[in-house]
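Let me give you the structure first, and then I'll get to my questions.
Only one protein chain is missing from this complex, and each of the others stays in its spot.
On to subunit A.
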Amino acid sequence: MASSSSSGLTFKLHPLVIVNISDHYTRVKSQLSLPPSLTSTSSAATSNNNNNNSNGGENNQNPPPRVYGCVIGVQRGRTVEIFNSFELIYDPSTRSLDRSFLEKKQELYKKVFPHFYVLGWYSTGSDAQESDMHFHKALMDINESPLYVLLNPAINPAQKDLPVTIYESELHVIDGVPQLIFVRSSYTIETVEAERISVDHVAHLKPSGGSAATQLAAQLTGIHSAIKMLNSRIRVLHQYLVGMQKGDIPCESSLLRQVSSLLRRLPAIESEKFQDDFLMEYNDTLLITYLAMFTNCSSTMNELVDKFNTTYDRHSRRGGRTAFI
């Protein structure tokens, strides 16, 4: 069903939308996996959307619930920028969309963000399905060409890029019948400063509370990846220059000048003063670690001696006391 889009629109997706969708999905999923007595009452009442309720005991064996919602943003010319999203109540079995809820939400968002329009809708799952087309058509009266953002909640550690796809609908003639089908479009991620800070924060959150070794490993891994990127870029420059020397690539003096000025910065810090300062700081750190270790050892020793004294003192006086063990 998905081929590449030809509409020429560029899409920009904000991380807030992705976080919202995954949060919605996680909430629903965790509510569903509550003990069975609570499940039937809580999920119907509190979850924002109706899913196929699993009966009691089978929590993880049913297909994961699908969540639905709306994405809002701005469209300027050919660029569509998706800023935010909110949840919707939709029942796939009856195919009923709660319109009043949608309109109320729209009004509320319009008050705070007057420029945002409903650009489309989102859902979770691994691939776009036929049934999604009904929801898509239902939204077409709000926006003539809505977007469909699909998040794949399955965690795949080998996957390098985001499991998010954006689909548009196009009218294609299939077997003589014009039909709306989903076509995949590419998108870029655009961040506001606040989003960048929070995503960065979450990314570094993992090793908190870990032992010193894992924190060290995490920091080293960060440095490692940074140097790897630098390495790949130097390699590119190197190959370019070698190619130029062999004559495969025509010489471009402006680039060569820039490279030479770059290389001149190279022994970046080499003076004697740097060596002195560096060694001094290194020695200081070692000394402090040594001191801390000493203190640790002496306190452990102290405790050991105390314990030794208590146990072996009692030995001599045991005869005169009643057993109070």
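Assorted remarks:
FYI, a residue touches a chain if its C-beta (ideal position, glycine included) is under 8 Å from a C-beta of that chain, and two chains touch if they have at least 3 such contacts; residues count from 1.
Here is the rule we go by: contacts and distances are computed from a predicted model.
Not every chain of the complex appears here, and the one that does not is recorded in UniProt as "PCI domain-containing protein", selected from "Two-component response regulator", "DNA polymerase delta small subunit", "V-type proton ATPase subunit" or "PCI domain-containing protein". Within the set A:162, A:220 or A:297, the residue that contacts the chain not displayed is A:220.
Interface residues of subunit A facing the missing partner chain: 211, 213-214, 216-217, 220-221, 223-224, 227-228, 230-231, 234-235, 237-238, 241-242, 244-245, 253-254, 256-261, 263-267, 270-271, 318-320, 322-323, 325.
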